[in-house]
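Here's the structure, in structure tokens; my notes come after.
Yeah, one chain of the complex is gone here, protein chain that is, but the others are all in their spots.
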Amino acid sequence: MSGAVSRERGLELLREMMLIRRFEERCAELYSAGFIRGFLHLYVGEEAIATGAMRALSPEDNVISTYREHGHAIARGVPPGEVMAEMYGKVEGSSGGRGGSMHIFDASRRFYGGHAIVAGGLPVAVGMALADALQNENRVTACFFGDGAVAEGAFHESMNLAALWNLPVLFLCENNFYAMGTHLSRAQAETNLARKAASYRVPADKVDGMDVLAVEAAVRREVQAVRDGGGPRFLECETYRYRAHSMYDPDRYRSKQEIEGWRRRDPIATLKGALRADHILYEEDVSALEASVEDEVEGAVRVAEEGSLEPVEDLLKNVYTPREIRWRR
Amino acid sequence: MSGAVSRERGLELLREMMLIRRFEERCAELYSAGFIRGFLHLYVGEEAIATGAMRALSPEDNVISTYREHGHAIARGVPPGEVMAEMYGKVEGSSGGRGGSMHIFDASRRFYGGHAIVAGGLPVAVGMALADALQNENRVTACFFGDGAVAEGAFHESMNLAALWNLPVLFLCENNFYAMGTHLSRAQAETNLARKAASYRVPADKVDGMDVLAVEAAVRREVQAVRDGGGPRFLECETYRYRAHSMYDPDRYRSKQEIEGWRRRDPIATLKGALRADHILYEEDVSALEASVEDEVEGAVRVAEEGSLEPVEDLLKNVYTPREIRWRR
Amino acid sequence: MATMTYREAIREAHREALSSDPRVFLMGEDVGRYGGVFAVSLGMAEEFGEERIRDTPLSEVGFVGAGVGAASAGMRPIVEVMTVNFSLLAMDQIVNGAATLRHMSGGQLSVPLVIRMATGAGKQVAAQHSHSFENWYAHVPGLRVAAPATVHDARFMLKAALADPDPVILFEHVLLYNMSGEVEELAGPVDLRRAAIRRAGDDVSLITYGGSLPKVLEAAEHLASGGIDAEVVDLRALRPLDLETILSSVRKTHRAVVVDEGWHTGSLAGEISARIAEDALYDLDAPVERICSAEAPVPYPHHLEQAALPKVDEIAAAAKRRVGSDG
Partner (left out) sequence: MATMTYREAIREAHREALSSDPRVFLMGEDVGRYGGVFAVSLGMAEEFGEERIRDTPLSEVGFVGAGVGAASAGMRPIVEVMTVNFSLLAMDQIVNGAATLRHMSGGQLSVPLVIRMATGAGKQVAAQHSHSFENWYAHVPGLRVAAPATVHDARFMLKAALADPDPVILFEHVLLYNMSGEVEELAGPVDLRRAAIRRAGDDVSLITYGGSLPKVLEAAEHLASGGIDAEVVDLRALRPLDLETILSSVRKTHRAVVVDEGWHTGSLAGEISARIAEDALYDLDAPVERICSAEAPVPYPHHLEQAALPKVDEIAAAAKRRVGSDG
């Protein structure tokens, strides 16, 4: 990893991962305190993927994610205050508070959810890419999903459609080796997920999802291939979630050692180490970053706290498109 | 092919394929005449698969098929009269007349349908094999399906489950290169279907589905492997349907030459040729077989014609298990 | 006025839409080279090209979901799910995708998707191919559901569906495709908020939709010859329901029979029966009666299938009973 990055970019990447992590740790506290409700799926441990991948995508590309998407949203540029406000169910939230943690949308940044049905976002991604192909837009649709999603029929059908129609989709599999409490080896007969892409003649690769620079480089390469009209690509990012599947779980399905092993490969610590080794990161930087990240997260919490609740009379809003909008189309 | 078979077995195989073909040609006439209704999917051209495969299975094995299953049913030993009576909607039919052409069942012969939702039989096959595994039955579940079914999510999920749980399922793909009017190459990005099995670590092979001896040998080998506890196998049988998808279709999706090309590889003609070349088939045999097959088919038609219609008062029968049966369990 | 079949009317509607809006495309199993399993799109691939008349693999979750995605990204896809029977495989994308995206994104997305499917029984295609699940889709907020029951509506309903910014599901009954009828030329899109009175009458309201309309009209003729003047209401829109038209008919006739090919329990007819009794109880001179399908998977043989489905004489008899049972 060492020697691969300038101080400026290194700090930028580091800050983003730290921001996502701090943001989510704060979410956990706020959940325990009852400010955030429903399901809360944290991304802690996986930050290198969102951070690295998003940098390789242009603002014109489409991004689709799952219910474990705060990291993706923030890395995509959705203001943390809007993500937090969403979890507070406030109008200032990215989905106006209607969606909560699992349904972050920001159309202005082409961030299209926030899908809580496992693998449910994949066919939608294929359709967005189809729309782009039909409209001659030179746009890539990047679609994040987990190892568990690969077992779903929707994965199979989506991969085939994208390949058959040569659509600009980048399938980004975040393999954290568990679907809730079920280890990949107890869920799928072929655990080398990248190999599955061959069934659809989709070129596939694998990258260390704990290494932000590696992720960025790999995604950049894949995005370019997709953008060049080569059809869909599949990239598996191996990673790990440190925390429970959702906020709480008995965590009876994996060992402390296993978690510890992965923590030793922590993406933030790893990048810090590399930058230090290159003598482009100093202790003051780290504390400055920590302070700045802390500030930003507290700012986000304030946005959420100060936000407003939608009036109950608006309950039926956005079930259908309102007439005013309709006449304008 | 030559030299591979005794006169006795050769005649047996030949007769069965001729029976299936004659039976189905008769079905087509009876459909046009209005005696058979609903959908009628003929197997003409594909007879070598059912004929060869069924011989490699024991009466204790389970067989599951699709809506194009008359050939499978007959080869499995379901009396043609019962199959025909089913299509006449008569009580004497294999499903008591309730199912028609697409839903032939004969539990006494472990012939479990007759599934009309494409790929719908696959998960059911997996479940039957699971039941056998849990009950320590040394039984194979053979599951027939088409090339089109491979695109369905249910295929993906079923293959994975069978492999993951090491279940005794033989996946028998009848690749006739079309799903209705859509050629395989316009439906699937990877047209070498056997390759897809690798995604599930399922051993796969391919056989000429126009060659009854080759099919029998291949299925025998695969069945043995499955029976030996090696988990599921996938066998692709390349074949062709000469007639429309269902009784009538515009047939605008393929060329006369293509059909002619496959007809030249006709499984019945091919076997006849081989037996003749080995000097174990004579002209009298052929006419005797034709006459005997004709007789059997006409007998089947008589069974159907003479059968009885279920009284309308019984409409709600078999929606739920009747009480009498229930107390006996 | 032009005379055409229901099938031709739907085809014409597609041709018009494809010609006038480059964002419109049709996708589904065998819509292209095969011409559609019910020959609705016959010849259209030649006319509009295989990009816009797009054959899909057997992948109901996949291509319906792709329709959702394409719609939300600026296209106006028409997705043909061959029949409602197979739509069960795509239900998640319709219910959790198309119907919710707008709401759960706080109004940022809309899904101007049209899904067409054939529905209904009567062709002896047995248990797995004879379903009617209009009621299920009509239950889902976020969807609009409609069923053309006349050739004219078949011709002009698609236009309304495509003009709608939200997902619309159109149900075409398999027995209607060969029906001939008149089409007013240059008519505007069908108003998806309005039921249609197909026959005015004072004695009893016969309320139905889709494939049951011809049966109900026949029953009404039969009733007329017996001196009973039935009003026939064709719902057209199954969601939202045009309660105004339904209730004002019942307030006039004081009696209602609802006819629906769905299974009796939990049918759309049940919903309508409930609404009438909830909102117009004191206008009713007799209990509402429903004529629905028998509670069994649809059997293959003709006589049993017919016994399972709503029948003209049964509808007429119910109407007579209603009229006879003056409260």
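We call the chains A, B and C, going by the order they appear; numbering starts again at 1 in every chain.
Note that in this section contacts are C-beta pairs under 8 Å (C-beta built on N, C-alpha and C of every residue); 3 or more make two chains touch, one makes a residue touch a chain.
Small disclaimer: the values here were computed from a predicted structure and weren't measured.
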For the chain not depicted, the shown chains it touches: A, B, C
Quick one: say which of C:His103, C:Arg116 or C:Arg198 touches the chain that got left out. C:His103
Of the residues listed, C:Met44, C:Leu284, C:Leu309 or C:Val323, which one is in contact with the missing chain? C:Leu284
In the whole complex, not just what's shown, which of A:Pro80, A:Pro123 or A:Gly148 touches the removed chain? A:Gly148
Chain not shown: contacting residue from C:Pro148, C:Pro167, C:Gly270 or C:Pro310: C:Gly270
Looking at B:Gly38, B:Gly153, B:Gly209 or B:Pro267, which makes contact with the chain not pictured? B:Gly153
Thinking of the whole complex, not just what is shown, which of C:Ile10, C:Ala127 or C:Val204 touches the missing chain? C:Ala127
State which residues belonging to chain B touch the missing partner chain. 62, 93-99, 103, 105-107, 112-114, 117, 120, 122-132, 134-135, 153-154, 157-158, 160-161, 164, 317-321, 325-326, 329
Mind listing the chain C residues that contact the chain we can't see here? 61, 85-86, 88-89, 91-92, 95-96, 99-100, 103-104, 126-128, 131, 135-136, 138-142, 239-241, 262-263, 265-268, 270-271, 273-279, 281-282, 284, 286-290, 295-297, 299-300, 327
Go through chain A and note every residue touching the omitted chain. 37-39, 89-90, 97-100, 102-103, 115-120, 148-149, 151-154, 179-182, 186-188, 249-250, 252-253, 309-310, 312, 315-316, 319
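Following the convention adopted for this analysis, only the chains that are shown with their structure count from here on.
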Mind checking the centre-to-centre distance between chain A and chain C? Centres are C-alpha means, answer in whole Å. 40
Can you pull out the residues of chain B that are in contact with at least two other chains? 151-154, 186-188
Multi-chain touching residues of chain C, meaning two or more other chains, are 56-57, 59-62
